[in-house]
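The following block contains the structure, expressed as C-alpha cells.
Shown here is a partial selection of chains from the complex, left in place.
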Amino acid sequence: MNFKEIIEEIYQKIKSIENKGELASYISELASVDVENFGIHISTIDQNNFGIGNWNDKFSIQSIAKVLSLVLAYRMVGEKIWERLGVEPSGTPFNSLVQLEVDNGIPRNPFINSGAIVISDILLSNLENPKEEFLTFVRSLSNNSELNYSNKVAASEKAIGFRNIALCNFIKSFGNIKNEPADVLDFYFDLCSLEMNCKELSDSFLFLANNGCRIVDNITILTKSQTKRINALMQTCGFYDESGEFAFKVGLPGKSGVGGGIIALHPNQYTIAVWSPKLNKKGNSYKGMRFLEEFTTKSELSIF
Amino acid sequence: MNFKEIIEEIYQKIKSIENKGELASYISELASVDVENFGIHISTIDQNNFGIGNWNDKFSIQSIAKVLSLVLAYRMVGEKIWERLGVEPSGTPFNSLVQLEVDNGIPRNPFINSGAIVISDILLSNLENPKEEFLTFVRSLSNNSELNYSNKVAASEKAIGFRNIALCNFIKSFGNIKNEPADVLDFYFDLCSLEMNCKELSDSFLFLANNGCRIVDNITILTKSQTKRINALMQTCGFYDESGEFAFKVGLPGKSGVGGGIIALHPNQYTIAVWSPKLNKKGNSYKGMRFLEEFTTKSELSIF
C-alpha cells in the first residue's frame, strides 16, 4: 500500500470518529474556526505529493512558526545561539517560570514560549527589517510568494498577551533580552500569526527531511548537522508536555500549533502536515495526533 | 570507511583527550574503579561485531538495567503498564519529588528512579522468584549464562539508599506501590548492580535494533510496536536532564548509567556500548558522550 492509499484510508476513519477535543478559545479568530475542517498533505523527497480534505485551506500555524524562526536565527548565528537557550524538554507547563528562575533567564528550549521569545530577540538584533525579511525567508521555503501574517490574529494576541509580556520582561530582568520587550513581543506575535494551508506547510518543512537542502533548487538552508539537530529538537520538545507521548506513539520529529496544525517529518523521506482545529487537553490537535499515530503504525515508517 | 575504522580512529582520539569528568563516589565500589578504563563494542544486525579497548572488562551497568527491567515488565503486562507511570521527559532533577506530588504518585517515565522503582514493584507482583527470573531473562538476551548481580555493589547501595527509600515510600503513600517498600527496594538495588562488559551489553540490547527479535534464534522479545516505543522512550528520557542534548548531539536512542556505561542503538542497524567511568556534570560518561557524538557525526548515521 502506498502513502496515498494509507492516507485516504486513515483520513476516512479518523474523519468519522467523535472529536473529543476543544477549540482554542482565548482569541475570537481561533474560536470561530469551523471545527469540521480536517486536511492532510504529504510532500516527499521524490516529489510525490498528495493532499486530502481541507488541505488547501489556510489556517493559523501559530507555534509551528517557532521552528521557522529558529531555523532563520540558527542559520544566521550558528552554534552561538545555544548560549542564549537550551535544548532540553521542559517537563510540566507548570514549571516554565520556575525554570527561568532556576536557570537565570535561559529558556530550556526554543519551542516553549520563553525560548521562542528569545529567538525573536535574536532575529531583531540580526535583521534590518525583521518582519519583511522573515516573511521573505518563509516564502522562499514554501516557494509561495503570497504567504502572509494575519494582522487580525496578531492584533488579538497582542490585546490579551499579558502572560507573554510577563515572560519577556522576566527574561529581560535576567539580561537575556537585548531589545525593548515591546518590540520583541510585537515581532513574536506577528510570527505566530502566519497563515498557511497544509500543502504550504509540508512544502516549507521539506528541506528538514532533505538534509537541509531545498528540493526545488538544491540550495542549502541549514547544514546536514544543523538539520539533524533541529529534527532532534522537534522530537524531544515539539509537543509541549506531550512530546514524550508523540515520540512514543508516532515516532517522528514534529511540531504542533494551537490553531490545530501539526507538521511531522521522516528524514530522507517526507513531511506531512495535518490540520484539525479541536485540541486535546495538552493543546495538540486531537484528530491530528490520532491520524499521525495510525499513519506511522500503518506505514511502519517511524524513525525508531 | 566502515564501522571498525571509524571506531578505531575516534577511540584513539578520545582516549588521548583530557577527561574532565568525575568518578561517581557515593559508594566505594564505583569510586575505586580505574579511571583509565575505556572500552567500546558494536553489535550489528548482520552480525558484524567489533570491540576495542576495555570492551571485555565487566562494569556496573547501574541505570542501564532500567531498560531491561522495563522490557520484562512491558512484555508481561502490556500497555496496561502505562497506568502506573508516564512516558514524558522529567525536566530538571530538581523536580522529581514535586512532580510525584503534582501527579499523585505517577512517575513521569520509567527511567527516573521513581519510575524504575514502580517497574520493580510491577515485576515483584508478576514474578515468583523475581531476582532469579530477571537474571534468567537478561542472560537469555545476552546469550551469556554467567551474567550476575554484584552483591557488594547492591549491599553498598542499600546501606546509603535513603533517598530511594524516601522515593519508594512517597509513591507508596499515593498507593502506586503494591508490595512492601523494603522488598521493592531490595529487588531494585539488585537490578542496578548487574555487571556486564561492553560486548554483553551491546548483545543484550540488539533485539531493540531488530524490531524486537533476538538475532540468534529470531525469538520475539517485544512486538515491533513495543520495540519502537521503548526506543522512543530511550530517545526522550534516557539521559536524565541531558536527554535533549544527547538527541541533539548524538541523535540515537540510548541509556546511560552512573557506572560510566552508555548503550545506544540505531534501529535496523546496530547497538553500540561505550564505557568510561568518569562522569560529566549531568551524570553521564564524559568520554562516552564525546565518543558517541563523534561516532554519529563521522558515520552520518543518526536517526534524524
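A and B label the chains in the order they appear, each numbered from 1.
Convention: a residue touches a chain if its C-beta (ideal position, glycine included) is under 8 Å from a C-beta of that chain, and two chains touch if they have at least 3 such contacts.
None of these values were measured; they are calculated from a predicted model.
Participant: Total copies in the complex, given 2 are shown here: how many?
Facilitator: The number of copies making up the whole complex is 4.
Keep in mind that, in the parts below, only the chains that are shown with their structure count from here on.
Participant: Need the CA-centroid distance for the pair chain A / chain B, whole Å please.
Facilitator: 32
Participant: Sort out for me which residues of chain A touch chain B in the complex.
Facilitator: Against chain B, the touching part of chain A is residues 86-92, 94-95, 99, 102, 108-109, 224-225, 227-229, 231-233, 235-237, 241-245, 247-249, 251, 253, 267, 297, 300, 302-304.
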